[in-house]
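Below is one structure, written out as C-alpha cells; comments come after it.
Omission of a single protein chain aside, the complex is shown with its protein chains in their original locations.
A and B label the chains in the order they appear, each numbered from 1.
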Amino acid sequence: MNSNLIWLVALPLIGSAVAAIVVRYKFLDRLITFLTFATTLFVLFSVHVGQSYSWGLNFLGTTLNLTLNVSHLSIFMLYISIAFGTVLTFYSLIDHSRMKGFLLLLILAANNWIFMSNDMVGFFFAWELMGWASVVSVLGGREREKSRHAALYYMIMSVSGSYSMFFGIFTLWRLTGTFSISANIAYLSSIVGIHPWWVLGIVSLFFVTFMIKAGIFPFHTWVPLAYAYSPDAFTPFLSAVMSKYGIYGMLLFMPLSLMERGFPSAFGGVPWTNYIFVWIGVITAVLGTVLAIFQDDVKKLFAYSSLSNLGYVVAAIALFTPVGITAGIFHAFNHLLFKGTLFITLLAVISRSGTSKLSEMGGLWKKMPITFFTFFVGIASAAGIPPFNGFGSKWLIYQAMIKQHLPFATILLFLASTGAFMYLFKAFHSIFLGQLSHDYDRVKEVSAVGKITEFFLMFAMTFFGVQPGYILKPIGAIVKSMGLKPLPVMANGYVTGMFSNIYVPLISWSLAVSFTLGFILFFVSAKHKYVSQENNYTAGQIPEDWGLTPETYQFSWNFYQPVEKLFAPFFRIKIDGFFRGTGDWTKTIGSAIKEIFVGNAQMYAFFAIVGLIIFVIAGWMA
Amino acid sequence: MQEFLQNWIYLIASVSLIGVGLYIVLTKENIFKIIVGLNIIESGTNLFMVAIGWHPNAVMPIYTATDHLVANGKVIAADPLPQSLVLTAIVIGLGTTALALTIGIKIFEKYGTLDVRKIKEAEE
Partner (left out) sequence: MSIFNNAALLIGVPLLFAFSIPLFGLISKQLTKWVTLFVIGFNATFSLYILLAHKYPAVVVMGNWVPPFGENLYIGPVAAFLVSVISIIGLLIAIYNLWAIKLGDVTRFSVLFLMFTAGASGIVLTGDIFNLFIFMEITGISSYALAAYGPRRRALGGAFKFLVVSSIGSTLYLLGVTLIYTQLGTLNIAEIAARINQTTPGLLTFAGILLISGLAVEAELFPFNGWVPDTYTGAVSGVSASLSGIAAISGVYALFRIAMTVLGRDGAYVFTYGKLDLMTVIAILATTTVIIGELSALSQKNVKKMLAYSSMAQMGLVAVGFSIGSKLGVYGGIFQLVNHSIAKSMLFLIIGVLAAAGLGEKVENFRGLWRRSPFLSLAFTIGAFSMLGFPLFAGFWSKFAIVGASIQRGGWYDFVIGLVLFASIVEAFYYLRIVTYIFSSTEVKAPKIKVSLSPAIPIFVLAVAIIAIGVYPNFIGNFSMQSAGEFTHKMTGYVLNVIPTIVAH
C-alpha cells in the first residue's frame, strides 16, 4: 500500500495538533510549523505519479471509499505549494505578525488532500477545512477591526462557494451514484453531447466555487480586503498558494472540453462557453491592473496585482489548447514564485517600517539593500522582464491567444501588462526610492534567516527564468495527461510548436548582457551630484504657500493622478455593491421577521392555532 | 331529535368548551383569565374522551354485573379505558394549573401587573 500518501495528510494534522498546544509560545509554534512543512516535503520525495491509496469510511450507510490519487497535475501542485510553504515558514521563524502556525498546518493538510483527492467527499472535506482555517488566519491582521470585517466578508464568499459545490457534488452523485471525481467527469463528458445545458449547469456550480477561491471577476471583491488585512506572514501563502486551488479545480474540470461536442464555436474556433470564460479572465486581468494602479496600501496593490495575474491564467487555460494550458499552468507557477517573493519582501519591509502605506514609505533601499534587490527581481518577474521567470509564461499566453485569433483579448492583455509596469514601478519607487523619511533612520535589514530566504528566492526566480525547461517538462506531462498534445520542450527551455518558436535562455542572456552594459555605461558616464533631501524639488518656493503639507510633500502622493482622472467614470460601477446590497436586503428581511417573535403569550398561541387551522383546511382540501 | 341529542350532545359540548377556552386564551388580557381558559380547554378535552367511550345504550363493563354485554354480536359495554385516561389527564391538568397560578402570582409580584400585554420585556 502506498501509505506515504496518507502521511502527506496525517503529518500536517498531527503537527497542527502539536502546534496548537504550544501556540502560546510563538517561536515553538513557528518552529513546529516549519519542521512539519520540511518533513512533508521530504515525504513528498517518495511520492510519484500513479500511486493511489484508498480507505473506507463507514458513512452514509455504505462504505465510502476515500481515494487519494497522484496524477501529474497533483504532484506538480504539491511540489510547488509545499516547497513555497517551506520557504515561507522558514522565513516566518523571525516574523512577529500574528499568524498562527497550526492554522497554516491545517491548510497544508487540506492542501495536500485537495491536490490528491479523487473522491468528492474528501475533496469537499478538505476544501471546507481549508476555507475555515484560512478565514480564521485572516483574523489576526495589524488593523484588527478591518481584518475582522475582511474575514467576515471572505467567510461569506467562501461559504457561499462551498455550498454551491456541495449542491453540485450531490447532484452528480444522484446522477452517477459515485463520488469518484474521475468517474463523474467521464460521465459528464459522455453526456455533454446530449444534454449540454445540464452539464453546463452542474459544472457552473463547481466553477462558481473555484472562481470565488481564485478571486475571478465578478467574485473578486473579497480579494483585496482579505489580502490587505490578513497577518503579513499569512498573505504570501494566501496569494501564492491558496489562489491556485481555484485554478486546480478548473483544470480538473477542463478536460470535459465542453466545446467540440456540446457547444457551437464562437470566434477563433473557441467554443462559446470557453470564449466567455476567456473574456472573464481578460476582464479580471484588466480590472486588477487598473485598480492596482491607484492603491496606496501596498498589500492592496499587490492583491489587485494577484487578481490580474490570475486573470491571465484563467484566460489561458480557458482556451484549452496545448499552448494555452501550458501557458496557464506555467504562469500559475510563476505567479506563485514572484508574488510569494514580493509578499515576503513586503513582510520584511512592513515589519521594519510598521506601515503598509506607500505614501508613508520611501528611500528604504539604503537601509534594506538585500530586500530591495529581491523586491526588484520580483517586480521584474511580475512585469515579465527577462531573464526573470515571469517572461516565459506571459509570452506563451500571448502566443496562445494569437494562435486562436483573438486579437481584442490579446490587445487588452497587452494593455494590462503595460498597466502592470505602472503599478509595479509605483510600488518599487514609493517603497525603496525617493527620500528616506526620518522615521526610518533606525530601520535595519532583516536578520540572517530573512537574508537566506531572500537570496534563495532571488536565485529561484532567476533560475526558472533562464531555464524554464525544468518547469515546462512536468507541465508537458500534465498537458499530455489531459489528452492534448504537449509542446515539444527541451530541458534547456527551447519551446517549439507555436506561432513562433522561442529559446528563452538566449533571450535571457542577451538581455542580461545588454542590461549589464547599460548599467556600466550609466555609472561610467553620468555625473552624480547629491543634494540634501529637503531641498530637492521645491525650487525655491515656500511649500506652505502652495498648500503643501509634509504628507503631500511625499513623492508618491497622488502618484498617477492624471491616469486616475481618466478612469474616474469607471470607478462608479461597484461590483461590490451587488453583494453588499444582497447582504443588506437579507438583514432587512431578517429584522422584519424578527418582529414575529416579540409578541406575548397570546400572540404565540394565536400563531399555533392559525397554523393548526391552515393544516386542517389543507387536510380538508386534500 | 332526542336520539340526536343522546348521541351527539357530549361531543358537541366538548368541542364548544374547547372553542370557548381557546377564545378566552386568545382574547383575554388577564393572566388568570387565560389560565381559566386553559382549564376550560382541558375540561373540554376530558369530556371528549369520556364521551367517546360512552353509548346511550351501553351497560357498565363489569362481566358479572350483567349478561347483556354482547347483543347481536356487538359489544355494548361502555369502554372503561377512557375514564382511566381522563383521571390521569385531570391530575396532569391540576399540576399545570397549580404551576400556572404560581407563575401568575410571581409575575404579579415582579411586574406589578397581570396584563399579558404589559409584561412584554423591552427589546434588548
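Keep in mind that, in the parts below, a contact is a pair of C-beta atoms (placed from the backbone, for glycine too) under 8 Å apart; a residue touches a chain by one contact, two chains touch by 3 or more.
Here the structure is a predicted model, which is why all the values come from computation and not from measurement.
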Chain A, residues in touch with the chain not shown (by the definition above): 57-61, 106, 121, 124-126, 128-129, 131-132, 135-136, 139-140, 144-145, 147-148, 151-152, 155-156, 159-160, 163, 166-167, 170-171, 173-174, 583, 586-587, 589-591, 593-594, 596-597, 599-605, 607-612, 615-616, 618-619, 622
Sites on chain B contacted by the missing partner chain, in the whole complex: 18, 22, 25, 31, 34, 38, 41-42, 45, 48-49, 52, 79, 81-82, 85, 88-89, 92, 95-96, 99-100, 103-104, 106-107, 110-111, 116, 119-121, 124
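We take it that only the chains that are shown with their structure count from here on.
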Touching residues on chain A, where the partner in the complex is chain B: 598-602, 605-606, 609
Footprint of chain A on chain B - complex, ascending: 22, 25-27, 29, 34, 116-117, 119-120, 123
